[in-house]
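Okay, handing you the structure first.
Only one protein chain is missing; all other protein chains are in place.
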Amino acid sequence: MKYYALRITGGLLTIFVSSLLVFSLIRLIPGDPAAELMGLAFDPELAHLLRIRLGLEGSFIQQYSAWITAVFHGDFGYSFINGAPVGQEIGDRLIRTIQLLVGGVFVGLAISIPAGIVSARNKSKWQDGGIMAFTTLMLSVPQFVLGIFLIYIFAVRLHVLPAGGWIDPHDDFVEWLKSMVLPWLCVGMAMSAFTSRVLRASILDAKNMDYTRTARSWGLSEKEIARKHVYKNASAPTLTVVGLEIGYLLGGAFVIENVFAYPGIGQLTVKAISQRDYPMVQTSILIFATGFILVNLIVDLAYGFIDPRIRQQ
Amino acid sequence: MKFLTLWRGLNTRIRVSIYMLFFLAALSAIAPFITPFHSDQMGTGQTLLGPTWQHPFGIDSMGRDQFSRVTEGIRLSAFIGFTVMSTSLLVGIPVGILSAYKGAFLDSLFSRVLDLLFAFPNLLLALVFVTILGSGSWTALLALVIIYIPIASRFVRSAALAEKDRDYVSAAKVNGASTFRICARHILPNIAPSLLVLGTNIFAFAILAEAALSYLGVGAKPPTPSLGKILTENQGFITTSSHLVIIPAVTLSFLVLSLNLLGDGLRDYLDPKKSSSQHKKSWIRLLFPRQSAPVNGGQLQ
Partner (left out) sequence: MDKTFVSKAVSASEWRSTPVNSPSLVSIRNLSVDFWRVAAPPALNNVFLDVLPGEAVGLVGESGSGKSTLGFAIAGLLDSNDVQLSGEILFKGQNLLTISQDDYRKIRGSKIGYIFQDASSSLNPLLKIGKQLTHPLMANGGMSKADAILRAKELLDMVEISQSQRRLNQYPHEISGGMKQRVVIAAALSRDPLLLIADEPTTALDVTVQAQIIDLLLRLKNSLSMSLIFISHDLGVVARVADRIVVMKDGNIIETGGVEQVLANPRESYTQLLLANIPKLRHVDESQSLRFWGNNEP
């Protein structure tokens, strides 16, 4: 129990510190945003008011606490570009990005779990060699290149799937599904490359462990040994890796949304960065960081559930 | 002579990857002498042209020769990968080993800071840095260096931790060796193989990261022909002139693949443990099974 409490508090602490970090990093950017916004119509008094409006006046602590209280009230500031509240824009996009990532993770697991198991079971035979070669290839191809290839094959050549964009599932469910296939596939394939390798390695490691040998000496069948000993023990290190993968995927969201013109947070953040829309950038980075920390927290908790030795710490 | 025997002893993956890398290096080195065009020279011919003898990789929408652009892109990627790899190793190795060896306060402080940094996914950190520093190849390079130094040091630290408690380290300590001597002459050579593999991995990751940043538009500024940038520029023409997209994509993947293969091959080659079942069943044994030895007076019943 202590383990869980410790982990959760640690997670919350990390979120807090990351918010501090994000906040201060944005403030480090040289130049005065108010002056930039006003451009030629620069007026010192108005600039001062604008800075108050943008939350740029006052000491660091004042600014930060003002921002944090606003965040807890759901007020994430206003976009530099169009003045619209940041929270509103991010809301819908966040849901869409989550849909993309969650679906992609499912696809990824659906690919990597059978792949890892099959290649471990047929070690050194053609199935293993084939799967390993394929994963090596997948690891080398950047995610956006993979996306481009998928678009090329399925949209340009075969014309079966759309090349990107997004359709509201409430309007047309089938079209929505079709538009999600390629992005999900892209996320899933990128994730499965590493995950299936790690799963394979963990299964092979577990097979060589002493306790497997002992189970064999007890007369258990290979199937029973696999069920009770091998797979369970292999899932622990694989779980850790899946957590890392998801972090990598969060970063990949930027790229994938760009390739498929998918209206999610990633696309928004990139646009905001190139436009120097600081409130937007600040909030979306905070959301990404929080998401990443949450995912890792869940993975840690699940790991504690599997491995009793960790719980003792 | 010695080099030849070493070469034969290397496993297939290493050899294949070296051939691949050599091919790319040769291509990008010779390219400026073959082609008369500069990478940013516009109007070299009809736009969106397919591969011809004069323009082996075609021409893009702005009339630029793709062959010169892609080969310069290879040089750029290699430069970035090499710089990030060497800097992160140069800083990460001493920091990681010292932190692991000295332990105590320095080490826990170091790990806490690292844990915090790792709370953010890589690309996100890179984007943040680029936001602060402004976009461009050099800032992207700087951002990547800043990101990969902690990654390298963390890896080195865990490798060094595994060696720290070994007997040969204690023996050296008892002999009065200084901290520097132990770290440099004892620990470092023993973790060197995994560091070599780490180097190839960082090289590959840095290339991918830079390509991703350029693809998103925050890395290389036009007209710099980073491979990622070329892809962004040509992506819109995928329906009509797919070669403009496929060639840079394949080139990038080829480069990264060769690095990954090299890393894999090195890992296998340098790994002292090999399971016995890797040895093929000797056909001699299969054809000539052991004959029961006749034993004098051995009729035991």
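Letters A and B mark the chains in the order given here, with residues in each chain numbered from 1 onward.
Quick note on the criterion: a contact is a pair of C-beta atoms (placed from the backbone, for glycine too) under 8 Å apart; a residue touches a chain by one contact, two chains touch by 3 or more.
Quick caveat, the model's predicted, so the values are computed rather than measured.
Asker: Please identify which residue in A:H48, A:R157 or A:K232 touches the non-displayed chain.
Answerer: A:K232
Asker: Give the residue, chosen from A:L56, A:V181, A:A201 or A:L220, that touches the chain omitted from the document.
Answerer: A:L220
Asker: Name, in rising order, the residues on subunit A that touch the hidden chain in the full complex.
Answerer: 209-211, 213-221, 224, 228-229, 232-233, 236, 306-309, 312
Everything below uses one rule, namely that only the chains that are shown with their structure count from here on.
Asker: Give every residue of subunit A touching subunit B within the complex, in rising order.
Answerer: Touch list, subunit A to subunit B: 14, 17-18, 21-22, 25-26, 28-29, 124, 136-137, 139-145, 148-149, 151-152, 156, 208, 247-248, 250-252, 254-255, 258-259, 269-270, 273-274, 276, 281, 285, 288-289, 292-293, 296.
Asker: Considering only the defined contacts, which subunit B positions touch subunit A in the complex?
Answerer: Against subunit A, subunit B makes touches at 115-116, 119-124, 127-128, 130-132, 135, 204, 208, 211-212, 215-218, 228, 231, 235, 238-239, 242, 245-246, 249, 252-253, 256-257, 259-261, 264, 275, 278.
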